[in-house]
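This is the structure I want to talk about, given as structure tokens.
All protein chains but one are shown at their positions in the complex.
Read from first to last, the chains carry the letters A and B; within each, the first residue is number 1.
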Amino acid sequence: MTKTNPGNFFEDFSVGQVIDHATPRTVTEGDRALYGALYPTRFALPSSAAFAASCGLDGAPVEELIGFHIAFGKTVPDISLNAVANLGYAECRFHRPVATGDTLSTSSEVIGLKENSNGRTGVVWVRSTATNQRGETAIDWVRWVMVHKRDAASPAPETVVPELAPHVAPDDLVVPSGLDFTSYDVAAAGEPHLFGDYEVGERIDHVDGVTLTDPEHMMATRLWQNTAKVHFNTEARPDGNRLIYGGHVISMARALSFNGLANAQLVAAINAGSHVAPAFAGDTVYAWSEVLDKAEVDAPGVGALRLRLVATKGRDESMTLRGEDPKTGRPAYAAGVLLDLDYWAFIPAGSP
Amino acid sequence: MTKTNPGNFFEDFSVGQVIDHATPRTVTEGDRALYGALYPTRFALPSSAAFAASCGLDGAPVEELIGFHIAFGKTVPDISLNAVANLGYAECRFHRPVATGDTLSTSSEVIGLKENSNGRTGVVWVRSTATNQRGETAIDWVRWVMVHKRDAASPAPETVVPELAPHVAPDDLVVPSGLDFTSYDVAAAGEPHLFGDYEVGERIDHVDGVTLTDPEHMMATRLWQNTAKVHFNTEARPDGNRLIYGGHVISMARALSFNGLANAQLVAAINAGSHVAPAFAGDTVYAWSEVLDKAEVDAPGVGALRLRLVATKGRDESMTLRGEDPKTGRPAYAAGVLLDLDYWAFIPAGSP
Partner (left out) sequence: MTKTNPGNFFEDFSVGQVIDHATPRTVTEGDRALYGALYPTRFALPSSAAFAASCGLDGAPVEELIGFHIAFGKTVPDISLNAVANLGYAECRFHRPVATGDTLSTSSEVIGLKENSNGRTGVVWVRSTATNQRGETAIDWVRWVMVHKRDAASPAPETVVPELAPHVAPDDLVVPSGLDFTSYDVAAAGEPHLFGDYEVGERIDHVDGVTLTDPEHMMATRLWQNTAKVHFNTEARPDGNRLIYGGHVISMARALSFNGLANAQLVAAINAGSHVAPAFAGDTVYAWSEVLDKAEVDAPGVGALRLRLVATKGRDESMTLRGEDPKTGRPAYAAGVLLDLDYWAFIPAGSP
């Protein structure tokens, strides 16, 4: 009994602590194919080795979210097995493409702790770093989770709340080595809209919807070796439903965003993310995007868009983000909002 | 809003128009494995690299239908996003095996147009060609679809109905370079029946049945980057059912046909195909074949069978193809027929 991993409780974390997470994981062509079977993704760069080469990239990069989910999944047994809630993400940067054959390992440093006033839970901030088999940083990010205390009587640690950037600054975006969009093939990519065609404040309705199923989200979540039981076990929740891994909704929304953002080929950074409401099998997910910012990038033919990606349950014709809480009347997310993600993407700048 | 692809309407097509479809797609070992997980296929040649080599083939060819579905999926956003119905296929030839690592791109030429008498829809004929990363033709085929007009008031185009071969002539079948069945291993392939053992007119009951599920057909359809919303979204149809991609039934029937046609290793051509009735999750698919023709082939030890492959919903013990329409009393497909496909397959000729 004592040999199984009970996960860490709030008392087990201390600021400065470094945790090397288990199970290095080699990324394969099988992961790419399964990702394409589970999400309606059609971005040309990870879909085609020939297209990636035409954009100056060596090897066969997979979608950034494949690397992210794998790297994130590693942290679950140590960080969030006893989590009450995943509170947020910040400062997530993709430092170099992950290609098939790469092996990812993840470690995390605890950078903040704050016990909640109820004395039964606390918030833990960690900065996690995924490295490849050459020891190069592939991805890093901060997330914070609310974790149960083992014992409400344990004394509270000193409160340390890390200072986090509200979003990754354009100068901190890392352009993949060799990326060159000067001979970008718009027809092959599927849409004509490039950097210059998007305006800050513009909203794009991605139109399509996908109804979620249990086997699909379980397969996705297992693929990332994410083992939180609420995703797999109908006996783990009183309502008998399997809670869908938030990353499944992120990937679904990103894939849906192809329709209107087909040239936003690479995710460069994730600035913030909120899983506003849980998703379950039977929900139909739609997505819309808002252009939050635009930035020049120091690479040939490359620009960056800062995008808000919102996933909703049911078609939200008005693309409303804000509503009010029906009980309190206070500002809140509109009904049906599942995800509010803020990220940077690289996109061809278009002709000069 | 305006950035999403609304698809083409009947008015957007003109005879002679060439459309380069988006998203080149690299075929991987992940596709092969997923195909094997989704369909009960056991043909030895695509299953085993060693068996393929023993048949004179370089590389690791995947099943012809993998290439076909990928190439076909590329055409959907441009050709059939606003289709009322997929009316037929003709002249589909497999020019060379698709191997893992190959990148397929598809373009289509409009070869026919005919407005329907109701003024609201029209029929579009396209010849589509999939080429690999070396620019070689991998597959080409003609299909015709009924498409909505954007505006019923638009003038009708000149009617052009292409002349299509009723079936691919045996001399037009392309034998894969190097294919040699003279040292074919019948035990490894799974059945003793070779070219000489099949008679024109013979019917083969493939016995086995598979009950369809939603997650499986959605995964298959996404794998081919086919994004027609009726396959994925329970809110897209009044009955709340996801319509199953016709190609899913083709692949299921072809896989079931192993039991009785295990040596029909390679699909050489598709002469015609009709999706007679829609399929939904819960339907149990069975298949039977009829030998329509036989042909000598100019390659060592290779013959060709022309086969009708019929998929039915529920077990049709009598293997009936024709019945009558219960309302009109006129000849029609028998109840339960889902698919009527006419194709050529290469099979070992057997000892001389």
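As a convention for this text, a residue touches a chain if its C-beta (ideal position, glycine included) is under 8 Å from a C-beta of that chain, and two chains touch if they have at least 3 such contacts.
Quantities reported herein were computed from a predicted structural model and do not represent experimental measurements.
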| item | value |
| --- | --- |
| Residue among A:Leu194, A:Leu223 or A:Met319 touching the omitted chain | A:Leu223 |
| Selected residue (touches chain absent from view) among B:Ala22, B:Ala60 or B:Ala228 | B:Ala60 |
| Hidden partner chain, residues of chain A it touches | 1, 3-5, 20, 22-26, 28-31, 33-34, 77, 100-101, 103, 105, 133, 213-215, 218-220, 222-223, 225, 227, 229, 232-236, 242 |
| Chain B residues touching the omitted chain (full complex) | 28-34, 36-40, 42-44, 47-51, 60, 187-191, 193, 197, 203-211, 213-216, 259-262, 282, 284, 314-315 |
